[in-house]
Structure formats: C-alpha cells, structure tokens
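Of the protein chains in this complex, all but one are displayed in their positions.
Take a look at chain A:
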Amino acid sequence: MPEAASSKIPVTVLTGYLGAGKTTLLNRILSEPHGKKFAVVVNEFGEIGIDNDLVVGADEEVFEMNNGCICCTVRGDLIRIIDGLLRRKNDFDGIIIETTGLADPAPVAQTFFVDETVGAKTALDAVVTVADAKWLKDRLKDAPEAKSQIAFADVILLNKTDLVTETELKDVEMRIRAINPFARIHHTQRSEIAIDKVLGQGAFDLDRITAIDPDFLEGGHRHFHDEDMRSYSFATDKPLDPDKFFPWIQELTQREGANILRSKGILAFKDDADRFVFQGVHMILDGDHQRPWRADEAKVSRIVFIGRQLDAAALEKGFLSCVA
C-alpha cells in the first residue's frame, strides 16, 4: 500500500559516538531553509542551537519485551513521546531522534515495528550515523556501541575528513565496509551535507529495496576477517521454495536473532512472477511481494546479514538448502 506508507510521518534516527559531530548535523538540518518543521527528540537539552518548540527530552528507557529474549528490546519512552507528538500531528513534517553516543540503535528501530500505534502512524526512514574519520578506528576497537552504530546505519557521515590523510580515510572506509557494505557513505567536514542525503531515504521501505549490491572494497573482506562484527552475503540463481525458506529464516532469526543486527533479501520463488523482498532487525522480520521481475533482470535471490559471531558456512548451507 504505497499510499498508506507515504502518509506516515518519517522518522530519522541520528546516532554517532561522542564528539563525532551528531549535534552539529542536527543543528544543520534544523537551520536549513527547507520549509519543513521537525519534532526533535533529544537526550541532552541545551545543545540545540535552534529555537524549536517541538524539542522533547527523552530518557532512553529500554525495556525487554516479556518474551524472555534479550534482543527484543524497545524504547518505552519513545512510544510515549511519539504517542504524545501524534496528538499534534499537523504541526510537523518529520521526527528526528537523536540518541546518546553510547546508545545501541536496535531498540530505537524495533520500537517502530513492535508498537502498533507508532507503526501505524510513523515510519522509520533511516538510521544515520555520524563517525569521526580520525577516531573511528580506535572506537571500533574499544567501544562495542560504536560498532553497533556502524553496523546498523543506512547512511554514514564520515566526518572531519580534513583531519586525516587520504590513506587514513581509505583505511577507515574499508573498516566500515567490512562491517556494513550497504550504508551510503558520505565524506563530510563539520557535518556539512545536503539535507536530502540524510532525510527521505526510505531505508526501511520494502518498496524501495531495489538491489542488494554489497559494496565490498577490494580486499576489505579478507583484510578484516577477524572482525567480530561483519556482513555475510549469499546468492543463488536457482529459484527458492517458500515452504523451505520461511521456516528456515524464522528458525534462524529466533535462534540467532541476538547476533543478527540487520538482514535484507530479494528473493525469487519458484512459480512466482513477483520479487519477494524482506528486511529485518534482530528477530523482527518484515517482508512482502514487491513487483514482477522484469524481463531484463536476472532472477537471482540474494540475502545479507550484518551480525556478530555468525557461522558463515552454516548460513550459506541453510540458505542454499531452500532451493526448490
């Protein structure tokens, strides 16, 4: 239902480790003359330099759903805040959620799939991560949150590029690619970027999953094979059997959900003229038939996981066993 989807209020999540330039980006978004009004959910008051009466302070209260699973976490305060904001929905065009530097983006994202009211009226647009070109490599070593923020991102601002050499920049970009081959990476200084590269991304919109072409930089994969957080991509040109695929992916995400941060797939099922697309956050999966395969399109099923400590051989074997 594209019509229903477009009437939802878009939500952008801004993440980034302390000092990377997240608040600078937020202030830029708010001050640009785009004629749009945003409700902003922040964690530290006083940092926003722009007058905006729709700034709401959040508590970052994460709670576990009552299903006994550690990855099924939700930001309860966000449900409350968004419920409240929706009561004045004519007042703004979008919602921007700034998380603290130490936050895991997953509970924020999951909130939009778990709560019915929030999911009916708003749509997660993209997770945007601001990373410090000079210090990201160190943070990836010592801060698991920084790693999750990179792994989770749809858009990454590799910021402060003026403080590093060309070689250093290439190196840090390779590290990012080893973890997350899909995010659109933009090189920035002082978080300067065109607003349309950050907002309106539709990263969680099934209709906008066009292709899954992991952008593996030459050697990136091999070089960083010791990374505990990385991506896994598998493909087959043989049609899949939906009766094999759905039980497999469901069992996999139930069992390994805590270790799978994001997943995405474009699938060709046997005797099915339509592309089937899906995307997931930990255990939460969202999928649908998208559109007919075009004549000029190779009917290749491709699936990708970004996660930690996953058994690549077992994943591949499992995926290929879904061939019809």
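Odds and ends about this structure:
Rule of thumb we're sticking to: a residue touches a chain if its C-beta (ideal position, glycine included) is under 8 Å from a C-beta of that chain, and two chains touch if they have at least 3 such contacts; residues count from 1.
Assume contacts and distances are computed from a predicted model.
For the chain of the complex excluded from view, the name given in UniProt is "WD40 repeat protein" [choices: "WD40 repeat protein", "Cytochrome c oxidase subunit 1", "ABC transmembrane type-1 domain-containing protein" or "Acyl-CoA dehydrogenase"]. Check A:Val56, A:Ala106, A:Ile212 or A:Ile260 against the missing chain and you find that the one touching it is A:Val56. Residues of chain A in touch with the missing chain: 45, 56-57, 59, 61, 63-67, 74, 76-77, 79-81, 83-85, 87-88, 114-117.
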